[in-house]
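Structure provided below as structure tokens; questions to follow.
Rather than the whole complex, this shows some of its chains in their spots.
Read from first to last, the chains carry the letters A and B; within each, the first residue is number 1.
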Amino acid sequence: MALFSWEKIIDPPQTGRTEKPRLTGLTMVIDKGLPIGQTRDWLALTASYVDLVKLTFGTSALYPKPVLAAKIQLLREQGIGVFPGGTLLEAAVLQGKAIPFLDHGRELGFDFLEVSDGSIAMSPAVRRGLIQEAKKRGFRVLTEVGKKKPGTGLSPREMRAQLALDLEEGADFVIIEGRESGKGAGIYDESGEIDPDGLENLLASAPWDRIIWEAPLKKQQLLFIKRFGPNVNLGNIPPGEVLALEALRLGLRGDTLLPE
Amino acid sequence: MALFSWEKIIDPPQTGRTEKPRLTGLTMVIDKGLPIGQTRDWLALTASYVDLVKLTFGTSALYPKPVLAAKIQLLREQGIGVFPGGTLLEAAVLQGKAIPFLDHGRELGFDFLEVSDGSIAMSPAVRRGLIQEAKKRGFRVLTEVGKKKPGTGLSPREMRAQLALDLEEGADFVIIEGRESGKGAGIYDESGEIDPDGLENLLASAPWDRIIWEAPLKKQQLLFIKRFGPNVNLGNIPPGEVLALEALRLGLRGDTLLPE
């Protein structure tokens, strides 16, 4: 990858970074309501570094319809996948509206779908059914593993089993829960630290290139980049942090300039 | 309230949310200097969910005049009340310029006014006078209760007395101080936690629908929504958090999807 504005002068200190359309090294952005003009403006600067955008929580339901349509179109024109937060599908499941939700989601222009059970209980049969119905409608599917509430987490072994099952049933990627804050959820403790033993346990024989780590905090991004290299898949990146993350991947930030 | 982009598919898990123009369930945004184009863009997405905007601290004094005029007009066209931070009126009081301040504020287009004593001492007579002079000039009045410096706080009983007095003297709403950070001020300790006994004491016979709680942190918003329901009045919400808060009110976020 050449450095646009300094090409032929310097090279990225970390080599081998993938380019769009990426199979690994995905950056998934968490979007809590970036307005339409700012989205357009932001893409002119960052589009090469963004692979997926999540309209997080149920925020997509709060957009005036024309604004949502315009936003989805803008993102997809840049080769960026876009999906509503998993909580919205969980709400639809609770209301017995999962199938209409999938149909309507497709009509709205979403091309990815997240299947999660972060806040509700969901049987394996329902989870499998959602993955399959979504695939049938042309969605690429992200499942999420992990609970939002502290103390309700799965063990690394249970997470690994769920992860393997989801991939077998057709999920394209599996997201590891980290919430927007990166604290007190999924694999993170209340200060956003991760238990290294738990991590290694989770990883035993897991296909790391099919995992997207929710890692909103720099220290988390750094940990995964050091463990897996510049092409680890990272999620819940705030829009304003996309260039900072890309600099971290490429060794253009103090923390990764030099080899360890 | 219908969910714009998913209407007829799913309903808000939490029902009874008010719509604009709202008498309760107000969202008051803290604005530290959102530029004019971004304000316009942001309103196209969020106007239904914003009731009040505070140009916080003395920032309104730093705007080039045409930018300030355009911004106030934009907000008011969307049915949003707008006011300068209470500190600016406190500065005017210190300089013996309270009356010219009120007159000029009205000329600038502000339709709300905040009367506070967060940083200065103010006699009950001056406070009453400011409320009355502001009302005379057509302002709707917000008073604020609580001190900005830790350790100078009022007891819940004193806050309750001040609150009752302000309403009696004509205030439309009373703001409970939380600062921009939500930490170490008013009713919050250094980590942004609130003392539940202190809160219940403050609330004894207080009209909760006339209180606006400054609650910049999600855990604070969640606490008040759980205590009072989706239509509690919340303030000091950062502009980028408006959809996230609305999702929280409506049960479209993990924390409020299910009943407790």
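Convention: a residue touches a chain if its C-beta (ideal position, glycine included) is under 8 Å from a C-beta of that chain, and two chains touch if they have at least 3 such contacts.
Quick caveat: nothing in here was measured; it's all calculated off a predicted structure.
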Whole-complex copies, counting every chain including the 2 in place: 3
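The rule we apply is simple: only the chains that are shown with their structure count from here on.
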Intercentroid distance (Cα basis), subunit B paired with subunit A, Å: 34
Of subunit B, residues touching subunit A in the complex: 3-6, 9-11, 13, 37-38, 40-42, 44-46, 48-49, 218, 240-244, 246-248, 250-255, 257-258
In the complex with subunit B, residue positions of subunit A that touch it: 32-33, 35-38, 56-65, 67-68, 87-88, 90-92, 94-95, 97, 100-101, 104, 108, 118-120, 148, 179-181
